[in-house]
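Note that one protein chain is taken out, while the other chains of the complex remain in position.
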Amino acid sequence: MPEEAIYQLRNITYHYPTGEKALDDINLTVYKGERLVFLGANGCGKSTLLKLINGLIFPQQGSIFAFGEMINEERLSREEIAFAFRRKIGFVFQNSEAQLFNSNVWNEIAFGPIQMGLGREEVVRRVEEVIEMLELGPLKNRPPFKLSGGEKKKVALASVLSFNPDILLLDEPTNGLDPRTQRMLLNLIKQLNKAGKTIISATHNLDILSELSDRIIVFGEEHRLVAEGSSEEILSDRSLLIKVNLIDEEFHSHTHGDGHRHFHVHA
Amino acid sequence: MAVPEWLLVPQEQISPNASIKTSFLKNRLRKVSFIDKTLEELTTVVRDEIFSEAIAGRDGLLQKINPAAKVVSIFILICVACLIRHIIPLLILNIWLLLLAYISSIPLSAFIKRVWLVVPLFTGIIVFPSIFNFIQPGTPLLSLFHFSQRIHFGPWVFPSVLAITSQGVWGAVILILRAGACISLAALLTYTTPWQSVLKALQKVFVPQIFVSVLEMSYRYIYLFLQSASEIFTARRSRSLGHTSTKEQRSFVSGAIGSLWSKAINLSKEIHAAMISRGYTGRPDTITNFRIRTLDWLWILFIVTVSALLIGGDRIFA
Partner (left out) sequence: MHIPDSYLSPQTTVVMGAAMLPVWGAAVKKVKNNLTTKFVPLMAIGAVFSFVIMMFNIPIPDGTTAHAVGGGLLAIILGPWAACICISISLAIQALFFGDGGILAFGANCFNIAFILPFFAYYTYRLIAGNSEITSSRRWIGGLIGGYVGINMAALCTAVEFGVQPLLFHTANGAPLYAPYPLGLSVPAMAFAHLLIAGPVEGILTALVIRHFQASNPSLLNIMGNAGPVSVYRKLWWALGVLILLSPLGLLANGTAWGEWGLDEIEKMIGFIPHGMQNFSDKWHALMPDYGLPGLDNTLGQSAAVYVLAAIVGTALITGVTLLFGKLARSKNAG
């Protein structure tokens, strides 16, 4: 089908301030409304790529175009451009502790809408509705240190959804979640995607790939893109997964009746 | 990965007769690690502070007062406590504060413990020497000891009679009562107000938003940091057996502080990214819905009257 490209990354190379390489010559296009997953082992640079996409860090080489416009440090330092850009993108960080920097859940969810300049009534309405949707009512006056890991992740998601971004960036969304919360999260993501939102996630969790993705991009340990395909294609390529250090020889895969493929180890 | 052989057999037994080793352990027990104590105490305090939010949610007088009005009134009353110079008005003030605690549903036993166990201990010890005439000459109240002559000790001269002076005792009692009142007032504020409201109130009253924002974020991360500091020390305790030298302990402390700092810097970078990502442009902004009601105005009026009565009483009658 004809798809609208919202992001174009060309020849992106990024080094950490220490000089260590994080991303090497990345070329990538993101289409509107798709579910895209960056798959790779720990430290392959997938989180760094999410930060580049959000304009939180900037590459030393290469260029990023978002919604047809160039994204760089100089342009994003202009407030009106930063405003228009940031409100389109919501980033759920891997470390909820850092993401939840406000003093309680309500303020956390309200932070984005307030900063984006929504009116007071609108802020209150949105916060209350997001709280209701994610069943956070009993938590709304709690400080973050009184939340469980799953609750923190939910609040982090709520804090991003409250300003209704078109693109959601999720870094290891299901890490540390119990099965039930994980299910809830995956269902919500599916629903948001149906409503037209673009979902870009980074993960090393093979079990959630098929639910999280239309398209997968695989990162190698040398910080380059090594493969691209649907979850079925990627999961059936055992040698690829071994090559990028996601599994080793001991893993086996099963395909269930519904076509869901799943890797595990026999003791 | 090759697992070393010794890891695959059960741990060696320590013979209970090994006297050297047990003396080692005794030594260690005696010197309960220098820092565990403070950290544990502190984590308890933090938890208590958090628990005290339960009192803030109770139905009581001070809980009903607008936090901004409350902050102002507490501030006025601390000034009053510091301006009073006589015992009777200070006593009246302290008893009235107990009454306030009572009708604010603060358990009196906890309140009295927090104020009147701590204050005489700390302030009491500090002012204790000042009741003697060698610190502050004055009218003797009780002569304790007669020396044959004045004693010269460097620049200091000790009088020939060691006595407790009435001025000294009077000053000490005033100081303890006043410290009690000040601590009571601070406790009343923290017991009856959720900390976020305290911060919002500060912002309403005299403190610039930028300070309040920093304060708010600091408070939010204190618990996390105490936890990680605690973890560093617990991890060390579980690994170290026997006595460690002062030198080792010092290098451990500096290492712990170092790693805490690098953790802190990384965390602040992540928080910054998370803030920027949600549209932060350097102007912190919050929604407050404080309403100052008639009750609050009446309360402030009442506090001002009480203050005037106490100070007036102090200056004129006492």
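As written, the chains take the letters A and B, and residue 1 is the first residue of each chain.
Here is the rule we use: contacts are C-beta pairs under 8 Å (C-beta built on N, C-alpha and C of every residue); 3 or more make two chains touch, one makes a residue touch a chain.
These numbers were taken from a predicted model, which means no experiment stands behind them.
Of the options B:L142, B:I222 or B:I292, the residue whose C-beta touches the omitted chain is B:I222. Residues 31, 34-35, 38-39, 42, 45, 49, 59-61, 63-65, 74-75, 78-79, 81-83, 85, 88, 92, 96, 99-100, 103, 114, 118, 122-123, 127, 130, 135-139, 155-156, 166-168, 170-172, 174-175, 178-179, 181-183, 185-187, 189-190, 195, 198, 208, 210-211, 213-219, 221-222, 225-226, 229, 246, 249-251, 253-258, 260-262, 264-265, 267-269, 271-272, 275-276, 280-282, 284, 295, 298-299, 302, 306, 309, 313, 316-318 are the ones on subunit B that touch the missing chain.
Definition applied: only the chains that are shown with their structure count from here on.
Across the complex, subunit B meets subunit A through its residues 50, 194-196, 199, 216-217, 219-221, 223-224, 267, 270-271, 273-281, 285-287. The part of subunit A that touches subunit B in the complex is made up of residues 51, 54, 56, 79, 82-83, 86-87, 89-91, 93, 95, 97-99, 101-104, 107, 110-112, 114-116, 120, 123-124, 141, 143-146, 159-160, 163.
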